[in-house]
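I am attaching a structure below and will ask some questions about it afterwards.
A single protein chain has been omitted from the complex, and every remaining protein chain is retained in its original position.
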Amino acid sequence: MAVVLIVLPLLSGAAAFLLRDDAARRRLLLWTAWLHFLLTAGRILAYGRWGWAYSVAEGFRETPFWLPGAWEWFSFDAPGLLFLGVTSLLFLGAAHYAAAYLAEEKRDPGEKGENGFIFNNAPEAVFSGCLLFFLSAMTGVAAARHLGLLWAAVEATTLLSAPLIYFHRHKRSLEATWKYLLICSVGIALALMGNLFMGAAGLRGGAGLHLDGLLAGAEGLDSQLLKAAFIFLFVGYGTKMGLAPFHTWLPDAHSEAPAVVSALLSGALLNCAFLGVLRAAQVCGAAGLADFSGGILVLFGLASLVTAALFMLGQRDYKRMLAYSSIEHMGILAIGAGLGGRALYGALLGAVGHSLTKAGLFFASGLVLAAYRTKQIKDVKGLLRRSPAVAALWLAGFLLITGTPPSGIFLAKFVILKEAVADGRWAVAGVYLFFLAVVFAAMAKIFIETTFGEPAQEPERRFEPPRAMVRPALFFFVLVAALGLRVPSWLDAVLNLAAGAIGGAR
Amino acid sequence: MNTFAELTIVLIILLNMAMSVSGSLASCIRLAAAQGVAAGLLPLMAAGGAHGRAVAFAAFIIALKGLVFPWLMLRARELTGARKEIDPLIGYPASITLCLAAFAASAWLGSRLPLPEGGVAYIVPASLATIFTGFLLITTRVKAITQVVGYLVVENGVYIFGLALFVEQPLMVEMAILLDVFVAVFVMGIAIFHISREFDHIDTDALSQLSDWRRGEEG
Amino acid sequence: MVFFALSILVLASSAFLALASGGLAARARIIGAGGALLGSALGLVSVLRVLFMTGAEAYAGWPAFSVPLGRLALSIDPLAAFFLLPVYLLTAFAAVYGAEYLGAGGGRRTGAAWCCFNLLSASMALVFASANAVLFMLAWEAMAVSSFLLVLYDHHKEQARRAAWIYLVAGGAGALALLLLFSLLGASSGTLDFAAFARPAGGAAAAAFLAALLGFGLKAGVVPLHVWLPEAHPAAPSHVSAVMSGVMIKTGVYGLIRTLGWLAPWDGWWGPALLLAGLASGLVGVIFALAQHDLKRLLAYSSVENIGIILMGLGLGVTASAAGSTAVAGLCFGGALLHALNHSLFKGLLFMGAGAVMHATGTGELEALGGLAKRMPRTSLYFLAGAAAISGLPPFNGFISEFLIFLGSFGALRGPEAPALWSVAVLLALAAIGGLAGACFARAYGSIFLGEPRSSRCHSAHDCGAPMLAGLALPAAACLFIGLFPSAAAGPAAAAVSSAFGAEPGAAFLSAAELPLAYVSAGALALVLLLALAAALRAFLLRGKVPAAGPTWDCGYAAPTARMQYGASSFAQPLTDFFRPLLRTAGRHAPPDGYFPRGSDFHTEAGAVFYNNFYAPAALMLRRAAYRFSWLQHGRLQFYILYIIGALLALLLWKL
Partner (left out) sequence: METLETATRFAAALLLAPLLPGIVNRVKALFAGRKGRPTLQLYYDLAKLARKVPVYSRTTTWVFKAGPAAGLAAAVCALGVLPFGGRPGPLAFEGDFLFIIGLLAFSRFMTVLAALDTGSAFEGMGASREAQFAVFAEPALFLSLAALSRVTGEFSLAGMFLSLTPDSWRAAAPVLALVTAALFIVMLAENCRVPADDPDTHLELTMIHEVMVLDHGGPELAYVLYGASLKLWLFAALIAAAVLPRHSGSWLYDGAFFLAAMGGIAAAIGIAESAMARLRMLKVPYMLMGGLIFAALAMLFQTGR
């Protein structure tokens, strides 16, 4: 199953490179997304309903599967499934948006202007192909049972998303791409060090880097080496996840990439990195080092929250503002994961909510960009007059992302806070609350100024967004709001199992 | 056998020093390649038994790091018509001092880490020092290519470190990792090419337009 | 509970229908107003059932709403019902009024306004009825968001956007504080159902109290957390301001009362804390109200004042019942609750009256109005009733609740030391507030309706249509009714007190207040009778005589002009001068000079002192910090990588 899910987008990606006809390629993109989504959904439901965890059909094994005691390369446990589900759903929306987006970009070919820049787009084949490869790599991250493979998959996501960021061929996007590429590669190199340490720690146990093996023999691991391993893995994957102070690439990449790519980066890629961190924490937890890993996670989570808040104050570019909000949420997730217990449940729920909401917001930001041709907040006024539909999306996204109920994010924040208070972590709760308030104030200012008021340019011309580009965001927002009203039993089961699997602090 | 290994280690360390002071781009690339080759040879000597798999693997690595990468980089350099100089942000004396300091620090660090005692002396410090040298190249050089070189050096260091720990990765994983590194360098090469086209040189200080530094607007 | 559910359903569905009616404002008006009326009628049924028949109703379950920690648990006890009463009453009044006020034009905007209005009512009702923290927060935030959108009704005005921002931020901060409160309570009791909440151990209780004071105080507009109120209320359409100021800020009071119920037994300093907050709010509110030039800002500040009165009652009650004197506590609690109800009636009336004035003249600037009593006789009559009521004068309802709090504080005088001393403070503050409020509203009424018009805007003014007048007349009648027959309101208030603070205070309240209230109503009736007699006597004395008409005598000055009247600021000047240290009144004065002075100018203005001197500097500090911090994102790749290495080394050295 896992292998199928990995190979499917791989093949269609290759096909996308070969195909000549744009329409056909877009259709291929959509079909692949749908197929991937349906398979994933079925898998998750099967898991959530009947706890169908491992199976012969799951992944292929190091040694033939009829041998007992052999470990899979790829298979799904609860956390993997959860993130796979989010990724797949997100990709479905992104595919629809991308198809419409590419069509739009084709309709007025040639050079486009955007606050002063003139640029061309990369060939569409490269774009679609990389999108599909990207999906396959992320599926690999979710499914990997071997830390080495996990590492490889994460690095693959970096490399495959780089061309996507450089879709608009101009200086700024190129700079963003370069920074993204180098910073993330360096970070990932550190993660590789972490893997090595992990392996060294597991050397006596003979577990290698197999997650199952490590977890099984966790008591035998050398704690000092394990700590080193966690630190390296944390810094490595944390760089990819965008935790401060490793976040520096994130605002650039997210603001310069096309909206659909930003959505995928923020909604899916960061989750993959988060999964990497969680895996490391999982081993630490199993080895009884939960307090160690939890402390680090909480510390850097708070740091990210503070950084994001301070950079959102007086932010001048609304896509960068969204990027910083992603950093903020990654911080919240890290805090939740560090606190452990119920907070871990909150963190996972938050990850789901944030992915969908932020993706929708980036979609909306793409529409705003299309309506105003600028990312400067000061030049965007009176969106409500310019395009009521987009304004409604924009505002709804703001309310959802800041955790205004009904919203899954609200529940996540609440659960995490409750856990922090229950543990008597007063300082954590205090900083958490204060900077959440600061973030809220900063974002509120920006969203009010952009949405309301009178448009600057006269004569005012209405902007009618193509429905296909509005629908995905709408769909995601409805989902998140519904999540705030009702967490379905199967999802609850998956979340609980995932939280239980990762264990986390105490 | 270990003597050879230790000689290689010394060679690697010296290469680090050389890189930190080498003034020309091409030589820097070649030094990195040489280091990669040395690293690739290391397992054959260290692990003693030069059995089939190890040999094949070493050959592959040497081919990659000793031939493919330098070729890619030099080609990129040709295409971009980058000037020969490295033009570092800090002077060479400072660089070499930092490199030495890095080596000392990694010696200390290696002594602190309770690593499984390999036969080869100084392999852990050497690997760490290599990594730091890589970072040194990335952070103190202006050109984009040097940063890629730095990245390669970091990779070398990590690889040596892996050898030091005897972490026997399954072949598939090793392959995946190597593939990633290869693709990384490839993609970076492409990026450099684009950079040179857009900015008509590849100094990264041109690549600092994207920032949130609100100069001048107080409060 | 069925009726309540139906009312919520009707309100919500009519809201979405009104929105869906798109450009057709006329249809939106019918749907919106009709839905609001029907919904509030249904709601009133359920409220009255609880207050007079069933005593309490609860409902739990409905799996459709099931989230971690949250479930759909509703409960209407007398306390909730007592607060629900004004919700539905004012919703109905404001809907009737708004049907004319918003008009049949305005296209899509009108539909949106109706949608938000009905959602606001529904969410307020849900706030009072919900018995689970998550559900409560859901309703709470829905309330905040819908009112936020209504504040932005005139979003093309920069002022409105600023107000909306301040309001939204205040609401968000308050919500976070409430999350902290509920986390504390939930941590101790395990669940987030209100029924299961119990006082957490040790310092957590104090923390919870402070969190509640912050979160609910922000909504209630307690000084110094009131800064959003004078900004946001004037920005919204008048019938919305009526609902916001009349009912919505009461959700804060309600929350405080509930919290006190959960956190009992109370620490010693809580009562005084509430009391001091009340003192500050009451005095600051009324003093600033006295200094305002804009009618709606004035009314907003007076809301702060009335919240202060309510809190004084609560605080004194808490102090007294901590000292064991139940009767006093009962009187104070009852008075506070009753004042909450009364305030929503007369404040709603006054805001809608202000709306009528602005509708007719296009301005709420006191210095530009005058002489409207001739042109808008009925509006002026109703407004007068509201003004008298809010100044706490018999025979109106404002007097009743203040009378009860006074009675309580006098009772505390006889008791043990601590409450006695606090009660002296309350007495003084209430007395001063009474005098100041009287001055404030005499000033407002005088400069709007009496004398000669101060600008041409007033000449063409005339009474508005029947719906708006009805929206004014109904609350005015309610104010008079409670003023004349207070015993009718005492029963529900007593029930609410018992359901909030236990049976003893409720019973004590009823027994202590019954007789005095009967006498007060007798006295009020006597006053009305005597007024009638005086009028009759005058008529008798003037029978068959024709009073002559002339110019105002004005000590023989022949040609008085409208500009020579005593204006609003000159009326208030002696007091505003007296309180200048607090008001920081900024003045501009160009005295006439030379033998033939060209002209002179005197202008004073009381700014938002708390915002300018506390919040703005804090925000500036934060922005400065952000500015310095922003250097870190300078765009240089090399340094970015240094960050990573630095952090890595730090971690290695620190943790290994």
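In this document, chain identifiers A, B and C correspond to the written order of the chains, with residue numbering beginning at 1 in each.
FYI, contacts are C-beta pairs under 8 Å (C-beta built on N, C-alpha and C of every residue); 3 or more make two chains touch, one makes a residue touch a chain.
Bear in mind the structure is a predicted one, so any value in this text is a computation, not a measurement.
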| item | value |
| --- | --- |
| Chains on display which the left-out chain touches in the complete complex | C |
| Full-complex contact with the absent chain, from C:G34, C:G438 or C:G607 | C:G438 |
| Sole residue of C:R414, C:H459 or C:H603 that reaches the chain not shown, by the stated touch rule | C:R414 |
| Per the touch definition above, residue among C:L9, C:A526 or C:L653 touching the missing chain | C:A526 |
| Where the missing chain touches subunit C, by residue | 370-371, 373-374, 377, 380, 384, 388, 391-394, 399, 403, 406-407, 410-411, 413-414, 417, 420-421, 424, 427-428, 430-432, 434-436, 438-439, 442-443, 445-447, 449-452, 515-516, 519-520, 522-523, 526-527, 530-531, 533-535, 537-538, 541-542, 545-555, 560, 562, 564-566, 570-575, 578 |
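As a working rule, only the chains that are shown with their structure count from here on.
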| item | value |
| --- | --- |
| Which of B-C and A-B has more C-beta contact pairs | A-B |
| Inter-centroid spacing, subunit C versus subunit A (mean Cα positions, whole Å) | 44 |
| Rounded Å distance, subunit A centre to subunit B centre (Cα mean) | 30 |
| Overlap residues in subunit B, where contacts from two or more other chains coincide | 113, 135, 138, 147, 204, 207-210, 212, 214, 217 |
| Junction residues of subunit A - those touching two or more other chains | 178-179, 182, 186, 224, 228, 251, 311, 314 |
| Subunit B-facing residues of subunit C, complex | 620, 623-624, 627, 630-631, 633-639, 641-642, 645, 652, 656 |
| Of all residues in subunit C, those that touch subunit A in their complex | 64-70, 108, 134, 137-138, 141-142, 145, 152, 155-156, 158, 161, 164-165, 168-169, 172-173, 176-177, 179-180, 182-184, 186-187, 619, 622-623, 625-627, 629-630, 632-633, 637, 640-641, 643-644, 646-648, 651-652, 655-656 |
| Subunit C-facing residues of subunit A, complex | 178-179, 182-183, 186-187, 190, 224, 227-228, 231-232, 234-235, 239, 245-246, 248-249, 251, 292, 296, 307, 310-311, 313-314, 345, 349, 384, 388, 399, 402, 404-406, 410-411, 413-415, 417-418, 420-422, 429, 433, 436-438, 440-441, 444-445, 448-449, 452-454, 484-487, 492 |
